[in-house]
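What you see is the complex with one protein chain gone and the rest in place.
Showing chain A:
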Amino acid sequence: MKTCLVVDDSSVIRKVARRILEDLDFEIFEAEDGKEALESCAAQMPDAVLLDWNMPVMDGLDFLMELRKLEGGANPKVIFCTTENDVAHIAKAIRAGANEYIMKPFDRDIVEAKLQEVGLI
């Protein structure tokens, strides 16, 4: 079973994402901010990360840059999932090593399409 780490400070978003991803046969881990997410990745690298941008403690972009430095940290497919929906943010995320980008609000079709895009389904 493929694994996905859902990183978002909103428990509602995590719950929605969990429901969609479980439906798509992923095993889910959750983190509330970038720091927690890094710890989770250090313990076990997921196949995918669904990543919010604005979070307390450590934001999504900083997490991504730290993740890519970890051993095995190049492997997870990182999909941003954020309300930041302008070209500048998207380009910045891609430059930092994000594989895909979801602009909120999202639904099942979009999550599925993006997971297909990164080759996980």
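Points worth noting:
By definition in this document, a residue touches a chain if its C-beta (ideal position, glycine included) is under 8 Å from a C-beta of that chain, and two chains touch if they have at least 3 such contacts; residues count from 1.
Basically, contacts and distances are computed from a predicted model.
Only one of "MacB-like periplasmic core domain containing protein", "protein-glutamate O-methyltransferase", "Cytochrome c5" or "ABC transporter, permease protein" fits the UniProt record of the hidden chain, and that name is "protein-glutamate O-methyltransferase".
Of the residues in chain A, those that touch the hidden partner chain are 85-87, 90-91, 94, 100-103, 106-107, 109-110, 113-114, 116-117.
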